[in-house]
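Apart from one protein chain that is not included, each protein chain of the complex appears where it belongs.
Up next, chain A:
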């Protein structure tokens, strides 16, 4: 399957963001771009990335199979990710996932038969304060229960787009992939809960204050400095390890070509 001209043009734009000779760095957004058209990273998508970046398909495949956000099977319109890591799991995430699994009849990394919902259990979504959480196309739904998760998924199946707890309104997974590829988002005017830390985030802090728990010798007024401003710590200095900071497999310099001589 050939990719559309829109996608090809976007690919050119993505590659143009990176310094010359470093176009390989454009691979991550390009894989999202491929997902934005096909919903997953298909073999054609890998071939497409390899072609536009002039690297081998094996190199593209290695990256595409490393990250879980690159899907290897066709996906639904909505990617429902339920956190089943420790905190969310014990607070109801496991149950919510099981409920969705039973209702949709699909397991982890599978898509419902109507082609609408792809279910996955996610590793930590970095929102333990709002546990248990789930995301739909990477937008948060906080403090879910089995029932609220089921209701949410049913709404999605009915074509509704429920409002996430935080972030902005939902879009389809393919639309989300366009954003992840680095193309502007036109939903920015109605971002929700985009402010100071919410009550659950501060719950621990309040408890500590109430019971007078504090880290000995810690001054809460300590200014946060940037790393660069910090004085370098006098640790043992060894020459830098030869492999550090140098990815194995840096490609050769770009090809020079001469004009034809008849």
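Annotations
As a working rule, a residue touches a chain if its C-beta (ideal position, glycine included) is under 8 Å from a C-beta of that chain, and two chains touch if they have at least 3 such contacts; residues count from 1.
In this section, contacts and distances are computed from a predicted model.
One chain of this complex is left out of the view, and of "NADH-quinone oxidoreductase", "CO or xanthine dehydrogenase, Mo-binding subunit", "Competence protein ComFA" or "ABC-2 family transporter protein", the protein name its UniProt record gives is "NADH-quinone oxidoreductase". One of A:2, A:58, A:184 or A:215 touches the chain omitted from the figure, and that residue is A:58.
The chain not shown here touches chain A at positions 43, 46-47, 55-62, 65-67, 236, 238-244, 246, 248-249, 252-262.
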